[in-house]
Every structure is written in C-alpha cells, then in structure tokens.
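Of the protein chains in this complex, one is absent; all others appear in place.
Moving on to chain A:
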Amino acid sequence: MAEGPAATTIAASSYEVDLGNLMAYDPSHHIAAASREELRQECLRKGTELAQALADALFALPPNEDRDGPIVHLSLPTVRLPREKHLPKPKPPTKWELFAKVKGITKRKKNKREWDEQTQSWKRTYGYDRVNDDKDIPIIEAKSTDEPGVDPFAQRRDEKKKRVEKQEKNRLENLKKAAKIGALPRLLSFTSKCCFPPPLYYECLFVSGRNLAELQLSNIFCMQSIQLAAKALPIIGTKADLPKKSRKEDLESVVGMASSATASGGKFDEKLPDEKPPKHPGKHRKFLPVAEGKGMGSLEKQQNDKILNSLLARNSDEPLDVGKASSRIQPLT
C-alpha cells in the first residue's frame, strides 16, 4: 500500500504463474491489515494484481487462430495439487485368499492352450471350443447309486449352475465386506447414468485427465460397484441410508398401535380369528401403589430393603472401626 508503482512492477515479475492450473501465486506477500474492511480491500487489490499477471502470461502465449477465436495450448501444470480424496484403503483378503494362505496354496499360471486328449488337438482353456467342456461328454456311465429316471446330464448342468451361483454370492460377499470398511472406490456420479463400458470410458476421459491404464482399472472397480449397487447397496451413501426391511417386531408393534387407536382403546373391537391379544395392554410401566392400605405396604418395604441390603453389602469395607474399638478396650482387672 505504501509501495509505489515501481515496486509493484518488480514484485509482479516475481509472481509464480502456473498456466497449467491457471494459477498465480505471490510468495512474498504479507497481509498487513487491521480491520475486516481493510482486509477485504487488501485481498481484492492483491487478487486483481495476480489476475492481471495471469492474464498477461496467457496473452503472451502464441495463439492459433481458429474460427471461434484465438486458441492457446496451456502447458502442463507445474504445481501438483494435493489429493482430493483420502488414500484408498487396502481391500480385506477375500475368503479364498484367507483359505489359500492357511493351506499354503500359491497361484499358478495356466496356459492359454492345453492339449486335449480326446480330439488330439490344442484347445483353449476357457471360452469357445474349450478343453473340458461339459457339452462334449457323449456318454456318462451309470453308477450303482444312480436312481432310474434321473437325467445325469441335467444333473451336471444343475450342479454347475449351483456352483456358479455360489461363486457369484461369494464374490458379492467379498465386495460387501470391502465396501463395509470403505475399501471400495466411491462411485462417481456419472455412473448412475449408464452401465455400458464404452460411454463410461469416454466420460472417464472427459472428467479426469489421468492415463488409460488407471481409467480401465477404475472402470472395472466401478463396474463391480455398480453390480453391488444393483444388488444391495445404494448408489451414493452408506448402508444406513437403505430403507430397512420391516421386521416382524416392527410389524407387530404397528399392529398393536393401530388396533388400540380407536376411541375406546380397541377394547370393543371384534378380533380376527387368529389375532392374539395385545402384548402391552394399557400401562407400560408399573409403579408401586402410593399408599397401600395401612401405611407402607410390604412391596415397597421389600424393594427398599433389597436395595439397601445390596448397597450395604457392596460398601461394607469397614468391618472394624479401629478407632472406636480401641476406645472401648477395657483394662483387664
């Protein structure tokens, strides 16, 4: 404020301008303001200077003339912005991983092609025309335990279906466990629009300028999260936001409330054939009578005695008052 225009121009050259982030920063700036109003003025003034520096830098770049106007390519950002979100939490080991660790099972690489003895050719391990396909079994020999009338091919198909379902259930359980501790990446809002890979991929490119490999990985994660969302979890939010399925106790209590919500408390309503009597008729808390017959009745006395005794028992850590005992000692005659 007390500096002249010369000082400001000198200072202007020392601003750090990051064109990639469109940011201008003055490392030598000290705010010397007394009141709020002054502070505001100071901030506006300084901000104007910095914005001017930024504009100067922008217009100093060589422009390409386009039909919409001059276009400049901004350089890559020099200032690395801090993480927006927290570091991803490590995923908990899946059920299989735990089991494998216990048993000492290590992963082994499978070859893409395997030798098929039956057709004497190299076949894929998975996919179309694969090695041990269920469809290719021509004859299944009957065992002594087989019942007549049971189709072994259909049986095999059913078993496979069950195995696949079980595996899918386990996979979702693993995902749920990971989601519970927050290890799954949160869904970005654009995933709510569609589930197809290609548009997702392009929108990823538009939203975040990260490299392709990261994007594809995050795609897979997002796909899995979408599948989980389809099953149980909400798109945004936690499990607590889900509408809870009404439990039997909730329904019973609501029925009780409704049945007594008449003018005479539901006393004279006809009951349905299988309806049970209400569990809490009228009073929900029972108190002892204020004055029972002639003076304090036995119930109150019992209650008081019980509490008193337990209190005394708990605090009877002074079995002997040494002071009193010593004062009572009488000399032997």
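One rule holds for everything that comes next: a contact is a pair of C-beta atoms (placed from the backbone, for glycine too) under 8 Å apart; a residue touches a chain by one contact, two chains touch by 3 or more; residues count from 1.
As a convention for this text, contacts and distances are computed from a predicted model.
Q: Choose one: "Cytochrome b-c1 complex subunit 2, mitochondrial", "DNA repair protein REV1", "Acyl-coenzyme A oxidase" or "60S ribosome subunit biogenesis protein NIP7 homolog". The correct choice is the protein name in UniProt for the chain not shown.
A: This omitted chain is identified in its UniProt record as "60S ribosome subunit biogenesis protein NIP7 homolog".
Q: Among the options A:Thr106, A:Gln120, A:Ser264 or A:Asn315, which residue touches the chain absent from this view?
A: A:Asn315
Q: Which one, A:Leu76, A:Ala261 or A:Val290, makes contact with the chain that was left out?
A: Of these options, the touching residue for the absent chain is A:Val290.
Q: Would you write out the residues of chain A that touch the absent chain, in ascending order?
A: Its contact residues with the unshown chain are 285, 287-291, 294-296, 300, 303-304, 307-308, 311-312, 315, 321, 323.
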